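What follows is a structure written as structure tokens; I'll ask about it next.
Removed from the display is one protein chain of the complex; every other protein chain stays in position.
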């Protein structure tokens, strides 16, 4: 795909600070003024536009069901959520499962595990799903300032991946192959020739939802789409990563080297990668109709 | 409007119920911890007894 870097730079720029951004922010503000928030409209908005940073935490909390649609209930519900977190946190201290020196993300993991009734016997042993939780928590910690908000967002986001997207996530490698074939069949052929297709960093891309792969400023724009109901967007981010680093990948001729490179991609161009991925996703899956 | 009130009530109820469930999990966790601690105490006192006997035998 021959792309025009100038055009992409401009569209990223306008999305962030330009006229389009201002209009979008206004229409989101109108949506947020309703006494009872319209979840469906908020979903459509997030699918279509990047969320302005100042409203991101609020919208994510509503979409993930941490706070209910009625404004009037928000204070009461958040008070309850806060108490719940504190109760469990205190319990973990009593049984000496956490100490003052325990890192915040590990505290989140233990609180989450206790709430599910799945606190492990041996805390020093981490399962793959614990590592996924920790990676997502680390990224969320960079995006969300308030500890209580952050815990609930991590916990509900992980639950969303494990429940709502449980059946879709294993399908994504196959879908990735389909779209890569449409966009650049030569690159796909190269990856297949190196037997790299089965060894791509799928855990990092799909299970961790790019946490630890993309810097948080780019990542949150992907999570806007995932939280508002599309896990397919992450396939297009993967496609764009492959397309962006095509030259580098073609120069590498072993699956191990390709995987190693993709697990540590350069962090300077990721905003453009995400913008192109969103464009590609809209191109293939259509743009959701947004009515305010 | 009636529907609205119902939805609002459900939203509040869900949060309070989840807090209650978490509290229940805490109770269960504490129960297990207590059993574990009793087990450790008994093991300790058993070991101590064995050692005492050994010392006595040696004397």
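Every chain is named by a letter (A and B) in the order it is written, and numbering of its residues begins at 1.
By definition in this document, a contact is a pair of C-beta atoms (placed from the backbone, for glycine too) under 8 Å apart; a residue touches a chain by one contact, two chains touch by 3 or more.
Since the model is a prediction, treat every value here as computed from it, not as a measurement.
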item	value
Residue in contact with the excluded chain [from A:78, A:91 or A:278]	A:91
Where the unshown chain meets subunit A, residue by residue	87, 91, 94-96
Missing-partner contacts on subunit B, residue numbers	1-2, 5-6, 8-9, 12-13, 16-17, 19-20, 23-24, 26-27, 30-31, 33-34, 37-38, 40-41, 44-45, 48, 55
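Just so it is clear, only the chains that are shown with their structure count from here on.
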item	value
Subunit A and subunit B, separation of their C-alpha mean positions in angstrom	34
